[in-house]
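The complex is shown incomplete by one protein chain, all other protein chains being positioned as in the whole.
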Amino acid sequence: MAEPEESDPMDTTVPIVEMNNISISFPGVKALDSVDFRMFPGEVHSLMGENGAGKSTLIKALTGVYKIDSGSIHLDGKPLVVTGPADAQRAGISTVYQEVNLLTNLSVAENIMLGREPRRFGVIDWRATRARAAKILRRLHLDIDPASQLNAHSLAVQQLVAIARSLDINAKVLVLDEPTSSLDADEVAELFRVIKGLKDDGVAILFVSHFLDQVYEIADRLTVLRNGALVGEYRIEEILRIELVHKMIGRDIAALDDLDSKTRAAVADADVGVPFMEAVGLGRKGSVEPFNFYINEGEVVGLAGLLGSGRTELARLLSGVDRPDGGELLVEGSPRKLRTARAALKRRIAYSSEDRKREGIIEDLTVRDNIVLALQADRGWFRRISRKRQDDLAVSYISALGIRPSNPETLVRNLSGGNQQKVLLARWLAIAPRLLILDEPTRGIDVGAKAEIQRLVSNLAEEGMSVVFISAELEEVLRLSHRIVVMRDRKKVADLENEDVTSGQVMTLIASGADA
Amino acid sequence: MMTEGSASRDSDTESRTRTLLRTATHSRLIWPILALVVLLAVNAIYSPGFLSIRVQDGHLFGSLIDILRNGAPIVLVALGMTLVIATRGIDLSVGAVVAISGAFALSIIGDAPDPNSLGVVLLAVGASLVFALILGAWNGLLVSVFGIQPFIATLILMTAGRGIAMLITEGQILTVASAPYKVIGGGYWFALPASIIIAGVLFALVAVLTRKTALGVLIESVGINPQASRLAGVGSRTIIWTVYVFSAVCAGIAGLMISSNVTAADANSAGLWIEMDAILAVVLGGTSLAGGRYSLTGTLIGAFVLQTLTTTVYSIGIAPEITLVFKALVVIAVVLLQAPRTRAGFAKIRRRQALTASPSKATVV
Partner (left out) sequence: MSVPTKTRLAPSEPRGSRTPGESAPGLLRYLPSQRYTSVLVTLLLLVAIFAVGSARYPGFFSGQVVLNLFIDNAFLIVLAVGMTFVILTGGIDLSVGSVVALSTMIAASLLQSGWSPPAVILTVLVVGSTLGFLVGLVIYYFDVQPFIATLAAMFLARGLCYVISTSSISIVDPFFVDMANARIPLGPGLRIAPSVIVALAVVVIAFVVLHYTRTGRTVYAIGNGGPSAMLMGLPVKRTQILVYAISGFCSAIAGVLFTFYTLSGYSLTAVGMELDAIAAVVIGGTLLTGGSGFVLGSVLGVLVLGVIQTIISFEGTLSSWWTRIVIGSLLLVFILLQKLLTPRRR
């Protein structure tokens, strides 16, 4: 080159993967909206984004699990047409999924060679199979017996075996989806050693992880997605963590202006005695590390943190949905064991799941049935709530929350996401909860409904209800909460009085603050 | 009327007529009703006296009455099966329970000094139903507490249960003459066969119970989305347990009816294949095997479709055993029609038709 100007090698080499204008829609959702994405040989590329950002959709488009509606995918300069994961593998794109897609009851050698075992006289030649597996394992410097059963090994080794499998297919592109989510620090180091080796061999590695530390340790470049759209592509040196977090979760807050900030100060100086609920050293292995937590009557506590930071897990421990394996829970000062959601509901503690479809609505029942469900369940099947009372409840919540359509006999499946969410809220409100835990109540619903739900939360708190509010949207948490608990890497890292907390401060905490 | 849809629409007549209209056009029930009408019509053509009902000795007689009477055990078993299926389960053991309860009742009556004593018969009936209840509780325990897949859990009783029935009858076919016992399956109350009245009363009882308590809606809720129901605090364990107990009790009554009708208990053939009839009646009635929303009325119609089919086969002169093939084919057809893939296919066709239809409408305007 004539110009001695220092140029990014990425600009001169041909990308191994080039995805242009990729769009994918599912019924009612635009999962990806003209997203561009590229990867170069010999780089570790990180795909970043919150829930619903479209990360997994993009990966599945690349690996042939989903069909793209529009756009183009090129591999090595040639258009890539794949009809499924097997096809993608043959083309040179291998994926190691979050749930390690291996077969734990089979041997290590088999997991590496399954479907490609060398054969002699029509039957599998086990000796050759093991020998070939051993060769690949050596390339990864992994000293394990290929004949041993996979589940005799640690998760990290299993991850590496999954990678070994993809190496045997001569992968040009290796997709690692949350490979470290269940590994400890030593195991992560082992994995990274292997990744670096592969990178030196010219393999392009797509590394997806919730752990910012790990991304900053291993990635060369990253692509940020938000709400199914591309935010940008950055070299790791040119983006600070705080900027990254901002790009991942920053949103416009235009529609929420009418909710003023007076709500948060409301009970700040009120004289509070015993907290309504208090958790001491509550935790569950592999889900969330032991934490202390309290919430007063009429208080809104926001849980901030990235996806996978343990915010949902914490909520589930508080509400009896998951059982803790250590620590103590006190309700109004006395220790209580909440073994089931039912037990928690008896104490007027309700948990509204982030997974509206799977853990929330009963889609083939009517709005009325859905609204009275928790109340009815609480009373037991024998003491049916009279039809008149059901109608009254349904009608009053439909008008109070503005549920559309307003006919209580509509099946919930026919409602929009926002209205389904309101029906769920009505279900919990109908039991007059003392503590309401809302996990992402505003995700995937339109701005108007979002503002209504936020207003409702602050009104409820004013009436004395305690609310734990979980949201990926920081502005929302800041706006509503009296106190903010920050989660990172399955740990509670901060508990802030929301007096003059700025989103920058919280983001710094979320991003671990190392370079803020 | 749909049981769950019309729940306590007690007040004004206007809404009642609206409900009637809606249920009449309800697509789920229209097909079984149509099938029933067609079958009845075929019979009426083949045997002209088919639809006539005559009174003899103060009792009603006629082919229609026969269908109702012979269909009563299926109605009962299908009733229990409906609720089990609504919770995403299945009860394969009903046939065995039929055999056990009949055998148990007859063995008690047979061992008694006076088989014709009403007290003995009542005791036998009561004991059999308690036995059935225990068997149902056993199924419920395996499914709801131990978490064994329903078909495996009930398969165990389905086959082992015949062994229990054999133990009770000591491998014989028990034949016992007992006038009071004979009433259950072969007697008359108020001019009608007692079995019809028993089945009718039980049906009404269940219909009222599921509507007037919250059982119906909670069963549906568990069947549609067990996970969400758990989070809403629904005690699904109790509910699942209840439906298996109920199913076994229904099968137990059916067993009494069948053994009473033939005054014999045959551990091998009593209630043989009745689980298929019951499942078939349920799916014909529009309840999906995937659980969730159910229709007791649909099941009732489904059961009568089956019984009429059996009668038709007799009257046309085909060997009655062959109905099993028909039924199996119908089961397969209904299962395939209910399959998600078929539904998706139909939806696509409907959409395409809608697409082709709309432009022509546009030109009219």
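The chains carry the letters A and B, assigned in the order they are written, with residues numbered from 1 in each.
The rule is short, and it goes like this: contacts are C-beta pairs under 8 Å (C-beta built on N, C-alpha and C of every residue); 3 or more make two chains touch, one makes a residue touch a chain.
Computed from a predicted model, the values in this text were never measured in an experiment.
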Full-complex touch with the removed chain, picking from A:57, A:89, A:419 or A:471, is A:89
In the whole complex, not just what's shown, which of A:287, A:340 or A:505 touches the removed chain? A:287
In the full complex, chain A touches the hidden chain through residues 65, 84-87, 89-90, 95, 97-106, 110, 114-115, 117, 119, 122-124, 126, 148-152, 154-155, 158, 165, 181-185, 187, 213-214, 216-217, 236-237, 241, 284-287, 289, 313, 322, 489-491, 512, 514-515
Give me the chain B residues in contact with the hidden chain, please. 90, 92, 142, 146-149, 151-152, 155-160, 162-164, 166-167, 170-171, 267-269, 272-273, 276, 279, 289, 319, 321-329, 331-332, 335-336, 339-342
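Operating definition for what follows: only the chains that are shown with their structure count from here on.
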Could you give the separation in Å between the centres of chain A and chain B, each centre being the mean of its C-alpha atoms? 45
Seen from chain A, its contact residues with chain B in the complex are 321, 340-342, 345-346, 351, 353, 358-365, 369, 373-374, 376-385, 387, 427
Complex contact set, residues of chain B against chain A: 7-8, 10, 212-215, 217-218, 220-221, 224-225, 227-235, 238-239, 292-293
